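Below is the structure I would like to discuss, written out as structure tokens.
Shown here: the complex without one of its protein chains, the others still in place.
A and B label the chains in the order they appear, each numbered from 1.
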Amino acid sequence: MNETFKLDENLLRKRYRAEKRFHAYGIIAIGLALAFILFFFIDVLSKGIPGFQTVQVQVEVDYSQVVADGNYRRVVQKDLVHIASRGWMRTVPMQLRNHPEMIGTKETIWVPAAFRVNQYIKGNEGHGLEQKYQALADELYKQGTIRKAIDWHFFTRGDSKLPEIAGVGASLVGSLVVMFITMILAVPIGVVTAVYLEEFSPDNMLTRTVEVNINNLAAIPSILFGLLGLAIFINFFGVPRSSALAGGMTLALMTLPIIIISTRAALRSVPNSIREGAFGVGASGLQVVWHHVLPLALPGILTGSIIGLAQALGETAPLLIVGMMAFIPEAPLSIYQASTVLPAQIYTWSSDSIRAFGELTAAGVIVLLTIMLMLNGLAIWLRQHTSRTW
Amino acid sequence: MNSGNVILWILGGLLPLCAIAFFLTRNRMTHREVAGLEVFSRPGYYGWLSVIYIAAPAIFVALCFSALGLLHLYQTPLPMFTVGILTAAALGLAASVRLINPEKNARLLVEKWARGLMIFAAGISIMTTIGILLSVLFESIRFFQSVPLWEFITGTRWEADTAFLAGAGRGEEGAAKPHFGAVPIFAGTFMITAIAMLVAIPIGLFSAIYLSEYAPKKVRATVKPMLEVLAGIPTVVYGFFAAITISPLVVQAAHAVGLEADYTNALAPGLVMGVMIIPFISSLSEDVIHAVPQAMRDGSLAMGIGKAETIRHVVLPAAMPGIIAASLLGMSRAIGETMIVVMAAGLRPNLTANPLEGMTTVTVKIVESLTGDQQFDSLLTLSAFALGLVLLFITLALNVISTLVIYRFKKQFALV
Partner (left out) sequence: MYKHIFTAAFVAIAAFATIQTADAREIRIVGSSTVFPFSSANAEEFGATTRFKTPVVESTGSGGGFKLFCAGDDLNTPDISNASRRMKAKELELCAENGVKGITEAVIGYDGIAVAQSADNAPINLSREEIMLAVAAEVPSKDGKSLVANPYHYWNEINPDLPKRKIVIYGPPASSGTRDAFEDMILKHLTKHMDVYTNLYHADKVKNKAYKKFHKIRQDDVYVPSGENDNLIVQKLTKDKDAFGVFGYSFLEENKDKVSGALINGISPNPETISSGNYPLSRSLYFYIKHSHVGKVDGIQEYANLFMSEKQIGNNGTLLDIGLIALPEADRARYRKQVEELAKLTEGDLKK
């Protein structure tokens, strides 16, 4: 009984080392993840920034009768026909038909340059501009009648097969509409389901089946949700193919399990004492959940919903099946109209043979990432006011 | 009439009506209450009750009309449809004015309906599964009529080329029998998934531990959202990144140590997929670690046990079910991930254990068969559905197992 407690110095040192190692693992893990993010964003930014820049050429426009009749190549001086964008030129006859008073007038304006000129001026490899036009482009650039400018129209225009006039405007609107539909469907249904499973459902076979089923849904490849959307929404319910509604509903089903799972985790983290307290003063089950548990679980629900929605925002595969991988240059005016979304737009650009689309692809990625960062920022702002440890 | 309009009419016509009824009824009861008269339940419940009175009959009528239309029995003209719904809503409104009185136990009624609504919402997820099952089942059955199930599951040769030609209407010109052995395809899927999990679980879990236990508040507030960014990067972008940047790097690295690597190696998509999954694991693990009662940590620390030891022996075991669930969620993401592998993994079914070789995955094959140029009832197209079906069963099995594991863990820690 007179044995005294002996401090084992070696063991202690070992334990301290293990402590430090463990701490270091955490820092290394975070460091690796952050290093990847840094590498990734530098890569994307360096590729995409030039995509926001356009090359313009100053032309003297001749609104003649010949042009109004449809021969749009006559709208500029002969040598500039291959310098100025055809995408702009071809719209002039329609413009003149709508405004006949313009016929016979002339004006000097800046218009987008053809994409090969654009790429040549920017010094990109593989511009494919013919030798004879290269000299002309150099000359005009020196004279100052070709200039570089920030392409604000990139954010307002729709898709085009001519890279110089292609933009993300239409797909941006499409993405927002699809996200809105996904959100108003998936978030309420998901939260309600989670509340039921976590707070009300009896612990029986049926409930467990539902639970396994939801975990399983989260694992189902997104492309199968596309098949479901095609079979149920489009073929059975007659929702128009390629429409924002079809895409949004498909993505809602896909996002649902993610929201349910994270909402349940959030509900579980609310300590039971809160519920017991509320029950104790005579609240009903619904009141307990609605007035006490849900508000406390809100940060977790928001985190999960944002992860789910961000994923839906970037999702491509199921939309391929419901027909959103398409050339749709105009923004949807209703949820029934054909619409494209940003990731689909990026995918179609990425597989285009014309090299100039490479820049646009990366620029589109930047736009998509920016939206996502904004979404996350909002969530963080909301969360920071409510987070707590029990 | 386009039955898609059903949603439009329900949302556009009914919701404002319900909102009006809600506020009218609630205000009626509030006024009574303010006047000091007796009201059985809180006024808000009466408001909700009136919403139910209006919405339930209207939705019922709408569903009946739509069902008739969908079963091709009777196409309801749009005016009749609108009138029908509005009549139902009006009747409901009348009923609500007449029947909703302060003596009614509105709370009980509303809660009954709410519970029904919750069960319905939970049912949607079941219906989704059934829907997915049905949408792949019929085509799969057609596939399995030509290819024996056993050959499909155990065969190690996937040579679908000739099925394409048969599909293109020229098979009779002389084609070898196609082979549809899915083993190499599933092997590829599991290889890439395994690589992804090897990246994601350590990094994700240690990030979560660091963020919730060690990191100062400020660090946590900045790093956590940054990690979440990884989950939001579109898979198309990851795919490009894997194919254009990572894959050549892997090939160079392999050459540097004297190994041969394909440009479509499994390592590149696996690594990138792992990075994509980090936030799934870290975010959810962190939530559960956070949820471990502080008292457990305090108790352990008070015994003179180090912080890391506390985490390893007290916090992690308690949080383990949640961590396993998070990992499984991440893993299922990896198995089902499509765009990254479509762009960065190969298309060649290859049964090998070498991650530097090109291999293909189930989702790649599904995309390939569904977007190809072959005739739509060709075996190759149908094989996409069969692959989808098998994938469905694999994930189901995986999840049943995980549920059982979690259940046992919960029992062990008496969390049930």
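Everything that follows uses one rule, which is that contacts are C-beta pairs under 8 Å (C-beta built on N, C-alpha and C of every residue); 3 or more make two chains touch, one makes a residue touch a chain.
This is a predicted model, so every value here is computed, not measured.
Novice: Among B:N350, B:T363 or B:S402, choose the residue that contacts the chain missing from this document, as touch is defined above.
Specialist: Missing-chain contact among the listed residues: B:N350.
Novice: Which subunit A residues touch the hidden chain?
Specialist: Answer for subunit A: residues 70, 72, 86-87, 90-91, 93-94, 125-126, 128, 160-162, 180, 184, 238, 240-242, 323, 325-330, 333-338, 348, 350-355, 358 touch the chain left out.
Novice: To test your reading of the contact rule: which positions on subunit B touch the chain that is missing from view?
Specialist: The list for subunit B reads 2, 5, 7-8, 11-12, 15-16, 19, 157, 159-165, 167-169, 173-176, 243-244, 248, 251, 262-264, 342-343, 346-348, 350, 357-358, 367-376, 378, 380-381.
Following the convention adopted for this analysis, only the chains that are shown with their structure count from here on.
Novice: Under the definition above, what is the set of subunit A residues touching subunit B in their complex?
Specialist: Residues of subunit A touching subunit B: 15-16, 18-19, 21-23, 25-30, 32-34, 36-37, 40, 43-44, 188-189, 192-193, 195-197, 200-201, 208-225, 227-228, 230-232, 236-240, 243, 245, 253, 256-257, 260-262, 265-266, 268-269, 271, 284-286, 300, 303, 306-307, 310-311, 313-317, 320-321, 336, 343, 346-347, 350, 361, 365, 368-369, 372-373, 375-377, 379-380, 384, 389-390.
Novice: Which of the residues in subunit B come into contact with subunit A in the complex?
Specialist: It comes out as residues 2-4, 7, 70, 107, 110-111, 114-115, 117-119, 121-122, 124-126, 128-129, 131-132, 134-136, 202-207, 209-211, 213-215, 221, 223, 225-237, 240-241, 245, 275, 278-280, 282-284, 287-288, 290-291, 293-294, 306-309, 311-312, 322, 325, 328-329, 331-333, 335-339, 342, 362-363, 366-367, 370-371, 385, 388, 391-392, 395-396, 398-400, 402-403.
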